[in-house]
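Comments concern the structure below.
Missing here: one protein chain of the complex. Every other protein chain is in place.
On to subunit A.
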Amino acid sequence: MIDSLLRLSIARRWVVVFLVLVVAGIGVWNYQRLPIDAVPDITNVQVQINTQAPGYSPLEVEQRITYLVEVSIAGLPHLEYTRSLSRYGLSQVTVVFEDGTDIYFARNLINERLQQAKSQLPDGIEPEMGPIATGLGEIFLYTVHADASARQPNGQPYDATALRTLQDWVIRPQLRQVPGVTEVNTIGGYERQYHVTPDPARLLAFGLTFDDLVAALEKNNANIGAGYIERNGEQYLIRSPGQVADIPSIEGIIVAHRNGIPVTIRDVADVAYGKQLRTGAATRDGEETVLGTAVMLIAENSRTVSKAVAEKLAEIDKTLPAGITADPVYDRTVLVEKTIATVQKNLLEGAILVVAVLLLMLGNVRAALLTAMVIPLSMLMLMTGMVQSKVSANLMSLGALDFGLIVDGAVIIVENCILRLSQRQHRVGRLLDLHERMETVFQATREVFTPSLVSVLVVILVNLPILALTGVEGKMFRPMAMTVIIALLAALALSLTFVPAAVALFLNGKIEEKENAIVRGARNLYAPVLEAALRFRVLVLAAAVGFVVLCGWIGSRMGSEFIPNLDEGDLAVQALRIPGTSLSQSLEMQFQLERAVKDMPEVRTYFSRVGTAEVATDPMPPNISDGYIMLKDREEWPDPKRPKSDLVREIEEKLEAIPGNAFEISQPIQLRFNELISGVRSDLGIKVYGDDLDQLLKAGNAIARVLNSIDGADGVKVEQVAGLPVLSVEPNRAALYRYGLNVADVQDVLAAATGGEEAGQIFEGDQRFAVIVRLPEQQRGDIASLSRLPIPLAAGGYVPLGEVATLKLAPGPNQISRENGKRRLVVSSNVRGRDLGGFVTEARAKIAQEVQLPTGYWLEYGGTFEQLESASQRLTLLVPVTLLMIFALLLLTFGSAKDAALVFSGVPLALTGGVIALWLRDIPLSITAGVGFITLSGVAVLTGVVMVSAFRDKLDAGASIDTAIREGAMLRLRPILMVALVAALGFLPMALNTSTGAEVQRPLATVVIGGIISSTLLTLLVLPGLYRMAYRKAASVPAAEPALHQSH
């Protein structure tokens, strides 16, 4: 089949070239459609259901909302699990579906179920689904800022409320129109509200209640339509405008009559613009601000969308009142472009190096360019493949690409074609005619095609275990394996069709196999060395084995990490304060942090979210803030060479000096990912399920004690569930009975007084603002005056709240977490200095023995160990299978177990160089480095196969074993050196680059370069000796008929 394909390609060479151009064109088109991002999206298929319940405490939220929502969701198809969180004023149920579930399908199902659940929820409580976005969705952040001199139309300076109003009613509606934006989330400032704050004493004086006020407001603030009348043939619509529009008209509303005199709102209450009871705020450089976040729709192209948002925002900015600016503070494009620029630069420089090597070694410009053509062509085919398999272009997916590796196959073919063509020209002593050329090209290609096919197959095979990874690891690395496989397949297809066709087409002149100085020099150097290596083969082999053992030892002692973190260029600082910290206290503390850092010369700006935004995509309590430290471009730093870790250390020191905050420094995307995929991110997470919070906590603490007693436990933590200060107002039923009051009478007054009661809206054009009736601020804040809150009696008169209820300050539940419909508490632990599996087994045994759980309580073991377990199970099965398959492949190629084993033995030796290179550069082992080893084994097999098949060819031709080895090795020196050089140099820019994103690719490139050096040495020096040893006895007898030529 391959033969006929080759013949066809050569015969119909113009058609092939044309087809390749068409495919390239499709690639260009697909490139436009390819989603580009900085990192792969590792979010699972999840839908957040957020329910705002102003005033509800965690317990009430759980009982009256979360539970009902969870029940309604249970049993959906493709549901993986649900987890929920009940906090003050917020219920969040996160529904996670199996990977691959269509998000819109899932949302539809949820929507349907929520409709049913709504009837059971308390009045006015509406569950809403979170934006259709992933962890990478927050692509653009901006703050709305006012100059000190800017004035509102009424002459007042712009305050947080006025800025928020601009954001809510001018900026946000416009940004939401940008295609690809699913939500614009706001945090900070205050929603403008009209506050009617009655003085309890004045209410008492008139014998009025909160309810009277609310009722009066509601009855005096409505427009109605009253049909139409016909008059003299015309139709008149009837409407009666009765809405109040401003503060004076609210003040004038009549509440009651006393002795014929109307009592207006003005007489019993103050009316003013007020501040909402907010759950979150935003700060920037030590001041309050309003922060907007554009959230990208799932599967959109972040670069396009954030560019569009930036343009729209600049447009809006021009229309804002004088002195007001909407200032972009975070733009994903920057990172994406930097990263992609790094990748492009690496690839381009690699490509140039590869072309240079080809030019030098082949000494034929046409051949070199022709070979280099494979790079862009296979890239374009890759684009098509990526779009088809829904892989986005990012650091990870493009990071493992090496143009050297891609052109390896083509290099070998072209090199051999040139060799054979020039040899034949030499032989016939004239230019070859077309037919001879075609015949020679076919023969030459056929001759070396097997090694390139085998090497590609080997790389694909070693990538298979990566494709089998699941979960976060899978999402991270599968694209990488996918792109490598697609690119190699593309290159393989090209070297089978395009390369021979083009060679036949374009290498038509006089082809002189120029033994240029480099190749000649290499030959001259190699000959004696090979001679020596053959003579001292036992010693060389022993040294090589020793070397492998040594490297294995070094490798086992090396540090390891999951993936090297992408340096996003900016920092995220999550500041954590003790539970129960109030929002304004938290803000004050945040200001201090920001002031400490903002004046550093490297820092552009420092902004933060404190608490929960309007759309609770990340439900943080007020004691936690997510801060972003945006750094200037390196050129603007006083010392552009300053290492980032040094800067981070300085920032850390500065923050450390501010008391009261614990903090975690990470990076914006990283932070968001950690929050989204949270669940349990420690090594071992033990979930205790049960009903009673106290019991759960007790069990959790007992488990923590057991864990702490086990060797290797590190950072044992019990989930923080308690500690929210609660003022509980417990009605005293006996006292209520005396006064003839209902519990609700007391609760309603309390809720209206402290939480406020909404009494309609004020419209200003599109804008609408709530009218809230609640106690004046100074009275709400004071427990003593709350206990004096007058509760009106049916018979007239009043009784103070403290008389009929007990006011108790006590810590209450901070949050209630549930999973799969049951309350749960997580005890988490990391494991240091011992194997995870053993630790978990011991923990299980000890906990079963020492912790008594009440009936109806159970445990579940989870955490990263689960993934590790499943991954290692998968890998322990897959890795041997893969190795076996590689061996089988080699066996198939050579038809000789001995030859297969010889080539195969090269793999561990090839890896040694990778280990050494990592070790020399102080880079820990990581999965990216692992991908490097995979690539390496492909190259090792390729060169091994090239070498061994040359030996066999010579043997077949009747040469003695020594001659065969010597001549074969000399013959293949050039292709092997070329393959090694292109592969190594192709990765060189990647290994040395320091710009954004380089750190992710660096380990991979380092491994490949180091490994190729060792693998080339191995192929050139160890393999001939090994071959000689293996065929010592058979030296005189020609090897068995090669299966190679017959197997196809």
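By definition in this document, a residue touches a chain if its C-beta (ideal position, glycine included) is under 8 Å from a C-beta of that chain, and two chains touch if they have at least 3 such contacts; residues count from 1.
By definition in this document, contacts and distances are computed from a predicted model.
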Hidden chain of the complex, named as in its UniProt record, picked from "Cobalt-zinc-cadmium efflux system membrane fusion protein", "Cytochrome c oxidase, subunit IVB", "Iron hydrogenase, small subunit" or "ABC transporter permease": "Cobalt-zinc-cadmium efflux system membrane fusion protein"
Full-complex contact with the absent chain, from A:221, A:483 or A:661: A:661
Residue of A:366, A:788, A:822 or A:898 touching the missing chain in the full complex: A:788
Per the touch definition above, residue among A:392, A:574 or A:864 touching the missing chain: A:574
Residue of A:458, A:540, A:566 or A:853 in touch with the missing chain, whole complex considered: A:540
Touching residues on subunit A - with respect to the absent chain: 83, 85, 199, 201-202, 204-205, 529, 532-533, 536, 539-540, 543, 546-547, 550, 553-554, 557-559, 561, 574, 576-579, 581, 585, 588-589, 592, 596, 619-620, 623-624, 645, 648-649, 652, 657-666, 675, 678-679, 715, 717, 719-721, 723, 725, 738-739, 782, 784-785, 788, 790, 793, 795-800, 802-803, 809, 811, 815, 817, 826, 916, 919, 922-924, 1021
